[in-house]
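What follows is a structure written as structure tokens; I'll ask about it next.
The complex appears here without one of its protein chains, the remainder shown in place.
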Amino acid sequence: MSAAPKVLRDTDIGDLELEDRLRALWRTPRGLMGWLSSVDHKEIGVRYIVTAFCFLALAGGSAVIMRLQLATPDAHVVGPDKYDQLFTMHGSTMMFLFAVPIMQAFAIYLVPLMVGTREIAFPRLNAFSYWMYLFGGVFLWFCFFSNNGPDVGWFSYTPLALTQYNVGHRADFWAQMITYTEVAGLAVAVQTIVTIFKLRAPGMSLDRIPIFVWGSLVTAFMVVFAMPAVMVASTMLILDRLVNTHFYDVSLGGDNLLFQHLFWFFGHPEVYIIFLPATGFVSAIIPTFARRPIFGQTAVVLSLIATAIMSFGLWVHHMFVTGLPRLGESFFTASSMAIAVPSGIQIFCWIATLWTGRPRFATPLLFVLGFIFNFVIGGLTGVMVASVPIDTQVHDTYFVVAHFHYVLIGGAVFPLVAAIYYWFPKVTGRMMSEALGRWNFWIAFIGFNVAFFPMHILGLEGMPRRVYTYSADMPWGGLNLLSTIGATIFFISFLLLAFNMARSSVRGTVAGNNPWDGESLEWATSSPPPPQNFTRIPVVTSGSPLWENRKTFPTVTGLRADRKEVLVSTLTEAEPDLREPSPDPSIWPLLAAIAIGITFLWSVYTPWAVIYGAVPITVTLVGWFWPKGTKEDES
Amino acid sequence: MRGPAARSLLFAALLLSSCSPLQSALVPEGDTARAIAGLFWFFVAVCAAVWLIVMALLLIAVLPKRTAMPDPQIEPDVARERRIGFVIAGGIAATVIVLAVFTGASFLSNKSFAEPRPHSLTIKVTGHQWWWQVNYEARQADQTFETANEIHIPVGQPVKLDFESPDVIHSFWVPNLAGKQDLIPGRYTELTIKADKPGIYRGQCAEYCGIQHAHMAMFVVAQEPQEFAAWRAQQLRSGGGPNSAELRRGQQVFVSSACAMCHTITGTTAGGRVGPDLTHFGSRMTIAAGTTRNSLGNLTGWIADPQGVKPYTRMPAVALTGPDLMAVSHYLESLK
Partner (left out) sequence: MKTQVVLDVAPLPESSFGSRTLTWWGTIAFMSLEGMGFALAVGAYLYLRVLQPAWPMNEPLPGLLPGTIVTIILLLSAIPNYFLEHWARAYDLRKVRLGLVVMSLLGIAPLIARVFEFPALRVRWDTDAYGSIVWFLLALHTTHLITDVGDTIVLSVLMFTRHGKNPRRFSDTSDNAFYWDFVILSWLPIYFVLYWLPRFG
């Protein structure tokens, strides 16, 4: 008779001892090496958030300089070269280095907690994606600070982005930054999907999944199908520039609209990739402050799915004045207007939740209300620009700049700030200051509207986009000055937010597990959560687990207490199915990111870099996947 | 608090802008622009109403409630939820109807612009970094001529503009008259414009085309038919013979220095095709595609130091002595 190796299960231990054992198992080792090899989704999520905020500060600062230059006609704050780099850096940083990463960051942090598991599906891939993101962003800004920043606009149209129309390698740096950030974004999307599909706590059937998690799932699918398009577009651009291919060279069979089609096929879903997670925030926050579960849960989920699918059918609305057949363009008018319907459903459901609930005011809810106010304006101007005739006047003018800032700031940044106030206690264990929060809100709200509302008028009055200055003969000075004042006020609101976060992290009131009395699983564990997230995995019996199970909380037993394990469940009903090990901290994801990062950078200068780089990349990937013979590797 | 604040902001904004007709899509002077403006105001009215309704509903939703309710409220009042569901469904139905009306109105408007219209004149506009080349076509070769940055058209008649670009994407936009159209290398696009009354309508390139995109303006000058005919006849004449010593000297400097390598003046040996045709430069309103007004002082400043006026412009500084510079400037101003 063979003796099976003795394993230690959590059934055999009491709660306190289990807590200690699991902490020791799951925590990241101390010291620099530990920090560099962390695979804890919470630590990586926080790193992503902090890094994204640094990029927000850089991109926001660029915007303030641009606004100072435009405040008066014929100003000399910056010259045209610097201005062109600034608006390109502003747009590229906001879209690729801030907005998408920060939404993904919240998903990385919150999704495993909200679905009731210990760790994200592929922890080392998670670490890798952070390093790729960091390297890509730092690389781009390093280029800017050495006067080599891309100056072709955040969507880098050809032929302007081809070698003969711009200087040096600026456009190559833009294209390679895309490659880094899209690799990171795709990696996160893969993990999000697999975590939500397979790691949900027992009993969390599809109808009990929190809407923020649904939003993250739907967004991850959009990323998987949209990001390859921008990678193809930017790779073809680099190839045209570096090795003389002719994808966009009209003299030899190429076409400039090919770039636009590929880019906007990505570009339109991209804005929903930013917006849908924000609606997820709102759908998490409103129920807590309305004191009831969301109204119309099924309708909201179906709206998320419908928005995601429909967003792939709108892209030509960015190309209405390129000379495409006008009547074909009308199809895209219809589809661009139709997407307002699922967004409308969500808004009505949120209002209904507040209407039938008992709203309790706090800073997160204030920012959500600000979101509804501003986003509806942005959505309605969106309906206007969806109309081909109207778009022929306002395309590429400040009207469109106003529109997209209303939907992106109103529709994504306001919910994001709400999310920060809401989940800061969970992440840090302390509450943010309510008083400062109110100041933050009003300064942001007023600053934002003063900055961006006048732009609608400026666009209608003939002011195009991307102009570094304008003549005193034009009647634009007054509104531009007003907008600059608003922008400065809006920027100050972020300083206030940063101050509130910094001060509260040391002096804020200590928050317990569930300071807001929220309904979802992340509030079941301590603030901040222990490394293992939950000492015992919860069993879910409703869509609002913390409101249903006020007295006793059902949990799982039988997982091992001597190695890191996660519970894998079935796809739809979340029945427990498998116990899989979760990887230990590892330095290989960082090394692989360094190898790949250097190869990408080097390839801007020579195509041979791809061959040379293949060797270190192979080595690091083998090191990553080679089994270490630890307990996590047994089965 | 929000409503009045927004209103006073809007009022202040309107005061600060001068509601000027210059380059404004909201002051239409052409039939296309007028139709678009009408459509736009219709959208604004309906959208403003929708926004107000949604904000009113939101406001009511967050007002303090009088009835007591459990906290949290996890047992839904099924009947009430169903009623609200119907109201929302009604709201969605209303949304769909509004969007359908918007789509239909846009489609009909778009269709009318898309139909080819008989036009009295065809003008080829070629976008360059950072100026507009304008060629008036005609059936007979000796009736064609070229100018730059200014397009004269007869009032009340549709004029077809054919677009091309040999370098990067530009966009032709004269908001008082019509929506914009891109000029895309390798593709041919077009726009038909019609001015309803005489006037000077300013436009600007509306697709980022490089470092001096901000200084690529153009003017559409709509004239009564007799004036247009006179202007056209004048344009067909070659750069008139200089009739004073200074002007002759100016012409001499022009054709023998670098100027002739890039610019054409018909009737002289200057035949460069890189920069704008200067045959009737003296009759134009601006220099360097709207960058500065056309005056003797501005012109000498431009020739002496183009980079100072329009940094990174393709025109190099041509070293001329003081008297030569004055002579060339006088000469160019004489080319009416």
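In this document, chain identifiers A and B correspond to the written order of the chains, with residue numbering beginning at 1 in each.
Here, a residue touches a chain if its C-beta (ideal position, glycine included) is under 8 Å from a C-beta of that chain, and two chains touch if they have at least 3 such contacts.
Treat the numbers as computed from the prediction; the structure is a model and nothing was measured.
Trainee: Using the contact definition given at the top, list the shown chains touched by the missing chain.
Mentor: In the entire complex, chains touched by the missing one are A.
Trainee: Consider the whole complex, including the chain that is not shown, and state which of A:Val194, A:Ile305, A:Val341 or A:Ile598 touches that chain.
Mentor: Answering carefully, the residue with contact to the hidden chain is A:Val194.
Trainee: Who touches the missing chain here, A:Gly34, A:Gly79, A:Gly313 or A:Pro581?
Mentor: A:Pro581
Trainee: What residues on chain A make contact with the chain left out of this view?
Mentor: That gives, for chain A, the contact residues 9, 11, 15, 121-122, 186, 189-191, 193-194, 197-199, 202, 224-225, 227-229, 231-232, 236, 239-240, 243-247, 249, 252-255, 258, 261-262, 265, 536, 539, 549-559, 567-568, 571, 576-581, 618, 622, 625-627, 629, 633-635.
To be clear about the criterion, only the chains that are shown with their structure count from here on.
Trainee: CA centre of chain A versus CA centre of chain B: separation in Å?
Mentor: Spacing between the chain centres: roughly 37 Å.
Trainee: Along chain B, where are the residues that touch chain A in the complex?
Mentor: Chain B residues touching chain A: 2, 5-6, 9-10, 12-20, 22-26, 33, 35-36, 39-40, 43-44, 47, 50-51, 54-55, 57-58, 60-62, 65, 69, 71-74, 76-77, 80-81, 84-85, 88, 91-92, 95-96, 99, 102-103, 105-107, 109-111, 113-114, 129, 167-169, 171, 173, 175, 178-182, 184-190, 202, 204-214, 290, 311-312.
Trainee: If we count contacts the way the header does, which residues on chain A are in touch with chain B in the complex?
Mentor: For chain A paired with chain B, touching residues are 79-81, 84, 151, 153, 157, 159-160, 165-166, 250-251, 254-257, 291-293, 295-296, 299, 321-323, 326-327, 329-330, 333-334, 337-338, 340-341, 344-345, 347-349, 351-352, 354-359, 361, 369, 372-373, 376-377, 380-381, 383-384, 386-397, 446, 449-450, 453-454, 457-458, 460-462, 464-471, 473-476, 478-479, 481-482, 517, 519, 544, 547-548.
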